[in-house]
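Sharing a structure with you now.
Of the protein chains in this complex, one is absent; all others appear in place.
Moving on to chain A:
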Amino acid sequence: MSYRPVPILMARDLTLSFGTLCALESVSLEIYPGEVLAIVGESGSGKTTLLNTLYGVLAPGAGEVRFGENGELDRCVQTLPRQQLRHLHRSAWGYVHQNPRDALRMEITAGGNIVERLMAAGEKHYGTLREKALFWLQKVEIDPKRIDDLPTTFSGGMQQRLQIARTLISHPYLLFMDEPTSGLDVSVQAGLLDLLRNLVSEQRMAVILVTHDLAVARLLAGRIAVMQRGRIIETGVTDQVLDDPQHPYTQLLVSSVLPA
């Protein structure tokens, strides 16, 4: 049959050591347009290290990450000139940090934070920027009246939503997320999961989601990869891996959480 999905990012045999500690060992994966890939595993298993290596802010000791938008994996994260990588990080890719303060600029207003990527891309018209900022504030359920307030006056959950709005405004085709919902109230978390699900379904955005929350992985991710000690030990369709885990470690992980 003609079905031949083309990945937009592919990692091959990533290996990375911190001193004697092996943080990543021969990790390979692909990510396809319009899907969420969850990376799960306990603390210290290498989830965030893998995410940062895929994103290009950590250099692997061996292996490479290739990517491309037009059905060809014609570019390599590791050999891309710094300038181009920075441009990629500001436009076509997005990264949502676990702690919003790592991403937000706390000294400028919420509205200013949201439109920063658009301004970097050359948008100068005040009315347009203001309109987009208001649109995205509503999309992440922040009261538009707070547009001129500093993020320091926001709660942690609001800061997280602000970070997500500021990242999504440039319509990235690939989103990297590191425990994005772990600090949020459950009600806010649900709103964000729904927003992400719709963006993935309607805009074919791809998401690599690092999480320790198997319930979040189940609701959002089509595929899942389980990490232990720097290696991917099991991967597959999310419900398959969670309901019929094959690897002893995955069976332990799944049986250790309260049913969700």
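Observations on the structure shown:
Rule of thumb we're sticking to: a contact is a pair of C-beta atoms (placed from the backbone, for glycine too) under 8 Å apart; a residue touches a chain by one contact, two chains touch by 3 or more; residues count from 1.
Keep in mind that, in the parts below, contacts and distances are computed from a predicted model.
Note on the omitted subunit: UniProt lists it as "Phosphonate C-P lyase system protein PhnL", one of the names in "Energy-coupling factor ABC transporter permease", "Phosphonate C-P lyase system protein PhnL", "Na(+)/H(+) antiporter subunit D" or "Biotin-independent malonate decarboxylase subunit beta". From the options A:T20, A:T79 or A:S255, the residue with contact to the unseen chain in the full assembly is A:S255. Touch with the chain that is not drawn comes from one residue among A:E35, A:E179 or A:D213, which is A:E35. For chain A, the residues in touch with the chain missing from this view are 1, 3, 5, 32, 35, 186-187, 190-191, 193-194, 197, 201-202, 218-220, 222-223, 235-237, 239-240, 243-244, 246-248, 251-252, 255.
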